[in-house]
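Complex shown without one protein chain; remaining protein chains in place.
Letters are used for the chains, namely A, B and C, taken in the order the chains are written, and counting of residues starts over at 1 for each.
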Amino acid sequence: MEIRLIAFGVAKDIMAGSTLTIQIEEGATISTLKDHLVEIYPEFNKLAHLDFAIKEEYVSDETQLNVLDEVIIIPPVSGG
Amino acid sequence: MEIRLIAFGVAKDIMAGSTLTIQIEEGATISTLKDHLVEIYPEFNKLAHLDFAIKEEYVSDETQLNVLDEVIIIPPVSGG
Amino acid sequence: MEVLIDLVEQDIDIETLYQWVLSPEAGSIVAFTGTVRNNSSNKSVTRLEFEAYLPMAKKELRKIVDKISADYDIIRVAIQHRIGILPVGGVAVYIAVATPHRAEGFTVCKYIIDTLKKTVPIWKKEVFEDGEVWVSANP
Partner (left out) sequence: MEVLIDLVEQDIDIETLYQWVLSPEAGSIVAFTGTVRNNSSNKSVTRLEFEAYLPMAKKELRKIVDKISADYDIIRVAIQHRIGILPVGGVAVYIAVATPHRAEGFTVCKYIIDTLKKTVPIWKKEVFEDGEVWVSANP
């Protein structure tokens, strides 16, 4: 299935763009997605941590992805 | 010897005035002065505590008084 | 409790926010201003750039306020965070908390800024004369 990714901060630089649509197996979790991302962009491994959000809420590694999900890539935040 | 007292806050109300000159024995300490004050104005006993200052600095109970000293009576402070 | 939360592209108007939190029931206003320092890691900072995932950032800020207000008596709280480009000295964030008493004001204000820096999707890029870096990205 297709998942749309939206990146912010350093993630945008790593992916050289703020959006990306990737193919991922049905029933994949955030954890699977993270593995895919690190494979495509090894730079993600250098971050202190990497979080994700769906529908404006943080999601855990175990969260299952659904087709049409828009997944936000959240590198370490640094507001304030 | 004569000691001049200057009162603030509730001490002023207790003494019904902001200044008072009292007679006290040579070599008396702040502690002696406090006893005198409580004797004249028993209301001072009702305060949470009573402090004194000479030359704009807090003094301890053991501080000896000197003639011409101007002693500030400092009831519990409540700034802020 | 009344809450004002916003992310803004223009300069933060501290005076207006401060006036907004005032209330006759409040005895204490504790306010935090985060400004752009002229140096970071001993390098001279030229400017900052903030970006945010706006709708989620507002939601997360509201969650912070709701969480702390369960434990402390808050009368009003205003939080405004700047996004976009900021020069040295610019105000990145302003948080003002009005409470009946001061102890809770310090606790609440500190909790909000500390938690903001951990959970709210806002990212800061420091721009130096010879390069730039996304803050906190690397361990």
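The rule is short, and it goes like this: a contact is a pair of C-beta atoms (placed from the backbone, for glycine too) under 8 Å apart; a residue touches a chain by one contact, two chains touch by 3 or more.
All values derive from a computational prediction rather than experimental measurement.
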Q. So which shown chains sit in contact with the chain we cannot see?
A. B, C
Q) Given the contact definition stated above, which residue among C:Val30, C:Met56, C:Val120 or C:Ala137 touches the chain not shown here? A) C:Val30
Q.
Take the complete complex as the reference. Which residues in subunit B touch the chain that isn't displayed?
A. 8-10, 13, 46-48, 53, 56-58, 72, 74-80
Q | For subunit C, the residues touching the chain missing from this view | A | 14-15, 18, 22, 24-39, 88-89, 100, 102, 105-106, 109-110, 113
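What we mean here is this: only the chains that are shown with their structure count from here on.
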Q. Subunit B to subunit C: how many Å between their CA centres?
A. 48
Q: Mind checking the centre-to-centre distance between subunit A and subunit B? Centres are C-alpha means, answer in whole Å.
A: 72
